[in-house]
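Following this message is one structure expressed as C-alpha cells.
A single protein chain has been omitted from the complex, and every remaining protein chain is retained in its original position.
The chains carry the letters A, B and C, assigned in the order they are written, with residues numbered from 1 in each.
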Amino acid sequence: MILELRDVRKDYGGVEVLHGVDLQGRQGEVLAVVGANGAGKSTLIKILAGAQPMSSGEMWMDGERVELRSPHDAHDKGVRTVYQELTLVPELSVTENLLMGDFPRKRGLIDWSAAHARARELLESIGFGAIDPRTKAGRLTVARQQMVEIAKALVTEPRVLVLDEPSAVLAGSDLESLFALIRRLRERGVLVIYVSHRLAEILELADSIVVIKDGKVIETTEPARTSEDDLIRRMAGRKLEQIYPDRRQERGDALLTVTGLTRRGEFEDVSFTLHAGEIVGLFGLVGSGRSEMARCVFGAEPATSGTGAYRSPAEAIAAGLALVTEDRKRSGLVLGMSVRDNIALTTLRGPLIDMGRQRRDVAGMVDRLSIQPPQCASMPVVRLSGGNQQKAVLAKWLLAEPRVLLLDEPTRGVDMATRVEIYRMIDGLARSGIGVLLISSDLTEVMGATDRVLVMAEGRITGELRSDRTTEDEILAYSMGQHA
Amino acid sequence: SSGSDTGAGGDTAKADGYTIGVANFTLSGPYFSGMDKAIAAQAAKKGNVTVISTDANGDAAKLASNVEDLLSKNVDGVIISGGPLESAPAVLNSLKQAGKPVVLVDRKFQTGEYTSWIGPDNEAIGKQNGEFLAQALPDGGKVAIIKGGPADNSIGLARTEGVKSVLSTTSGITLVEAPDFGNWGSDGGLSVMESLLASHPDLAAVFCENDAMCLGAQRAIADAGKEKQIIVAGVDGQNEALKAIMDGTNYVVTGLNDADVIGSKGLDRAVEILGGAQVEKDTVVPSPRITKENAGQYFDPNGDF
Amino acid sequence: MIGQLSKAAGRFPRLVVGGRDLTLEVAFTALILLLVAVAATTSDTFLTQTNITNVLKQMVTTGLLAFGMLVVILTGGIDLSVGSVVALSGILTAGLVSGLPIPVAMGVGIIAGLAAGLVNGTLVARFALAPFVVTLASLTTVRGLAFVYSEVPIAPEDPAFFTLGSALLGPIPVSTLIMLVVFVAGGVFLSRTPAGRSIIAIGGNAETVRLAGINVRRHVILAYAISGACAGLAGVILASRVGIAQPSVGVAFELDAIAACVIGGASLAGGRGSVRATFGGVLVLVLINNLLNLYGVQSFWQQVLKGLIIIAVILVQRTPRST
Partner (left out) sequence: MIGQLSKAAGRFPRLVVGGRDLTLEVAFTALILLLVAVAATTSDTFLTQTNITNVLKQMVTTGLLAFGMLVVILTGGIDLSVGSVVALSGILTAGLVSGLPIPVAMGVGIIAGLAAGLVNGTLVARFALAPFVVTLASLTTVRGLAFVYSEVPIAPEDPAFFTLGSALLGPIPVSTLIMLVVFVAGGVFLSRTPAGRSIIAIGGNAETVRLAGINVRRHVILAYAISGACAGLAGVILASRVGIAQPSVGVAFELDAIAACVIGGASLAGGRGSVRATFGGVLVLVLINNLLNLYGVQSFWQQVLKGLIIIAVILVQRTPRST
C-alpha cells in the first residue's frame, strides 16, 4: 500500500465539502474516482496535490504520515497531478511548460537546445510525438494542451499520478494513446488515480473504483463486480431508466442551410442542412475543424467563402442561433461575475433592466437544469463545480429561446445523471421545433442522442450517417478520412 | 514653525498674536522652499506669529482648496507664494469674502484683488542680464535662451522678454530659443543644452530663466569642452550659481531674486496689515546684478538657497 | 485563483444580506467613519461648516474623474489622459465665453472631453491597441493641444462664469451636487442598464460577451467616451471654480482618480469595481489631504504620510476580502 487517506475533511470557510474520506491506493493500480458534479472529486485531488490543505484528516505514504503544505511538497513525494482545468502558460513554449523550474543547465544558464531535446524525447516516449516542443502552448488545440498537461506530470517519473478528467477533451487515437500510456505506467508500478465521467472507459481501465457522493465515499468496488448502470445508480442515488431518449424521426422545415462554407486553413467546403425538430451529431477527431466551423456559422469568425454563415454573433442570435462553446472558461463564462449575471447575458433588455424578471428567469433556469447549489444565483460562477458551470452556460443560451442550438461538447465534464438530463432537455427542445447541432467527441453520445451524424475529417465533411443504422467503427472510419 | 524664543513673554504674546497661513503654489524648487522657510523664520523672530504652511504641488485647484483649508482653521491672513501662477480669482474672492488680508510674495496676480504684493521685477532682471551679455560679447555672437516652461509660465516669459528686449536690438547678436523646455531643473537644463549644442555648436552665450537650469547647462558645456567659448547667465542667486560666479567660471552673471528678503518682508507686511497699518500696495524688491565682483558678498556657504 | 472559494476564504465572519456579501462595504464604511471620527475628535476645525464645505468642494474633480475612470477600468482599460482633458476643456470653455453664452461654452468644453474619449476608445477598441499607451499618447497630445489653443491662462471677466464652481445650495456646493448626480446616475447605469452590465462583463471576459451577441467595440468606446465627458465636465467646473483656466492644469490627476477606484476595490484587470466603493475611495483621498492640512503637517511629510496611509487603507480593506 503506498497511499492512504484517513478521514479527510475539507471545509471552505465553514461549508464542509468533504466529510471524512478514506481512500487506499496500491502500487501499480489504476484507481478510478467517480461521482456526480460537485461530489468533491476535484477537491480531493487538490488535497492530494498539496494545492489545498485538508481541514482535518491524515495522509499516509508507505506507512509514513506525510503532510503536504504546498505543491512542492507533493512533487517531492512523487505525487504529480493533472488538473481538470488547463493550467498551461499560453505564452510559453511547450518545452518550458513541461520543464518549468527544472531546466537542463550549462554553466548556470539554461541550455535551451538540450531542453527542447529533452521535451521532444519525453513527448515521444509517451506517444505524443506529434507535438512540437517549440510551439507556444496557447497555440495548441485544447486536446493537445491536455496532452502537454499530462506530459508535464511525467517529466520525472511519478509514484502517484493523479488525473482529473483527462479524457474529457480527447477522442479517437488520442484517447487510445492516453490509455496505452496509463497501462504502461501501471506496469511500471505507478499508482494512477483517475477521475472521469466516462464510465465505459473506467470499466475498461480501472482496477478499483471509488464512488463519491456528497463528499463521502459510498462504495469501493471493481469493474468486474459492477456495471455502468450500477455506478450511475450509486452516484445519482436513484436509478436512471434510460440514458438516451427515443428519437422520433420526423423533421420540419430547414432552419439552417450551409453551403460550401470555407475558412481557409481551418475547414473547407462544408455543406449541411439543419431542420426543425432534428438533432444532428457532428463527430470528428481532434483538430478536424468542427469547432471552427460552428464558430464561423455563428459569425464569431469570418468565412472565406460559402453561404449560410452569419456575419456577427449578434446577427446569428437575432436569427435564433445559440452557440455553446467548447471552452467555457475562455468563451462561455465571465468567471468573476455571478451566476445570475452570466445567465442573463444574452437577454439584457433596456433601457432599464427589469431586475425582478431577470431574477425570476434565472431562478427558473437554475431550477430547470438543477444547477447546484440551488441558491447559487448570486455566487460568482467560478465557485461552481465544473459540471455546474457547464450547465450555467447552457442556461444562458436557453434563456435566449433559440431556434437553432449549436452545442460544442456540451457534456464535457458533466456527470452521467446530468448528461441524461441534458439529453432529455435537448430532445425536448427538438420536439418543440428547435434544430440542434451536437458536436461531440464521445462516440456513444453522438450515436445515442442524435438522429443523424455528420463526420468531419481534416476540415471536410466526409460522411453523413443515420444514427440508428451505423456503428462506432463506421463513424471512426469516416473520421479518419477513410471511406467505408 | 510656530516656535517662539522670546522667553517668558512668548506665551502672552502668542495669546494675542496672529496666525498666518502660507499657501505655497509649489515647494518643489529651492527658491520656493527657501521662501517658505524665510517666512517661517521671520515669524519665529517675531514671536507672536504662528505660521501654517501648505503646498499645492503646482496645482491651481489644490491651491484654492488649501486656502479654503486655511480659512477653516481661521487664520488671520494669508500669504500666497504664487509660483508660476497667473491668477487665482476664486481664491482671492473667497479670502475677500472671509475678510482676510492677502499678501502675495514673489508673484503678482494680474486679475483679482489682493491687499499687497512684494516681489521681484522679472522683466527688469532679464533686461539687466541682457545688458550684461551685450557688454560681455562686444563682437556679438549667438545667444541661446533656455526657458523653464510650460508656455503659460509668465515669470519665465517676463525674464525672457527682458533679455530679448535688449539683445534683439544689439547688433551682431542672434538669438536662438531652445524649442524644448528645461522644466526649471538642472537635469532639464542639461539635456536642453545638449540638444542646443548639437544644432548650434557656435554659441557664445546662454541665458536660462533660472539658475538651476543654468547649472545643468553649464555641465553640458563643460562636457562638450566649450567652457571657454560659451558664457552662462541665469536668474535667482541659487547658492551653487553664486559659487560658480565667484570662482570665475564661465557662469558670469545672475540676477538676485532673494527668497529670504522677499519672504521675510512678506511676513512683515502681513503683520503690519493685521496691526492696522496703511501699507504700500506693490513693493518691488530690487534684484541686484551679481557678477564675479560682488558675488562674494551674497554667497553664504551654509545658506539653503 | 483556481479552486479557491471566496465564500470560504476568510477567517473573518462575513455579512451576507439578501444573498449579497456586504462585508467589504461595511468594513470600508467603518473605515471612513473611523477616519471622520478621528478627525472630528482631534481637530477643532474639522466639523466646522467651512471645512465641511471645503471637503465637499475638494471632492468634485477627483470624484468626477474617478467615476469616468471606473467605467474604463471595468472594461479592463485605463484612461491616463483625463488630466490633460481637464486642461483642454477648461481652457476651451474659458476661451469661448467671450464670444458664446456661458452654458454653450461649457457644453463645448464637455464635448471636447467626450471627443477625446471617443478617439481613445476607438483606438483601443477598433485597432486593438493597449489602453495604457493609447491614453498615455493622448495625455501628451491633448496637453499639447491645450497649449496650442492658448499658451497663457485665460481668466473670463464675466462673474457669471464663476457660478458653477462656487455657488452653494444651502451648505452644499452646486458642483458637489453635480458630482453626486453623476455618481447616482452612473450607479444606475452600471447596475441596471444593458450597456452598463455589458461594460462590466467585457472586463471579465470580452470573448464571452462578444459571443453573446453584444457589440464589444461599441461598449468599449462608450466607456472611454464617458470617461472623457466626465473629465471635460471636471475641467469646466474646475476652471469655473478657480476662476481662471490654465493649459498646464491637471498634471497627474489621473493618478488620484485611479487610486480612488483601486482603494474602492476595483481590479485593474477589469470586471470588478463598485460605484459606491469608488466614491468611498474618493472620500478617503480627500479626507487624508484635508486632515494632513488641518494638522498642519509639513508638506514633504504630508507626502510621506499620504503614501503610507494609502497602503494602510488598502491593507485594512483587503483583510476581510477573500484572497
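Definition applied: contacts are C-beta pairs under 8 Å (C-beta built on N, C-alpha and C of every residue); 3 or more make two chains touch, one makes a residue touch a chain.
Here the structure is a predicted model, which means the values were calculated and not measured.
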item	value
Chains in view touching the one left out	A, B, C
Of B:P120, B:G149, B:G162 or B:G255, the one touching the omitted chain in the full complex	B:G149
Touching residues (missing chain, whole complex) on chain B	27-30, 33-34, 149-151, 178-181, 185-187, 190-191, 194-195, 197-199, 201, 212, 215-216, 219, 222-224, 238-240, 304-305
Absent-chain interface as seen on chain C, which is shown	1-2, 80, 123, 127-130, 132-134, 136-145, 147-148, 151, 207, 251-252, 255, 258-259, 262-263, 267-269, 299-308, 310-311, 314-315, 318, 323
In chain A, positions touching the absent partner	49, 51, 70-72, 75, 81, 83, 87-92, 96-97, 100-101, 103, 105, 108-110, 112, 132, 134-136, 138-142, 145, 264-266, 291-292, 327, 330
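One rule holds for everything that comes next: only the chains that are shown with their structure count from here on.
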item	value
Per-chain CA centroid nearest to the all-protein CA mean	C
Chain at maximum distance from chain C, centres defined as averaged CA atoms	A
Chain B and chain C, separation of their C-alpha mean positions in angstrom	34
For chain C, residues contacting two or more additional chains	none
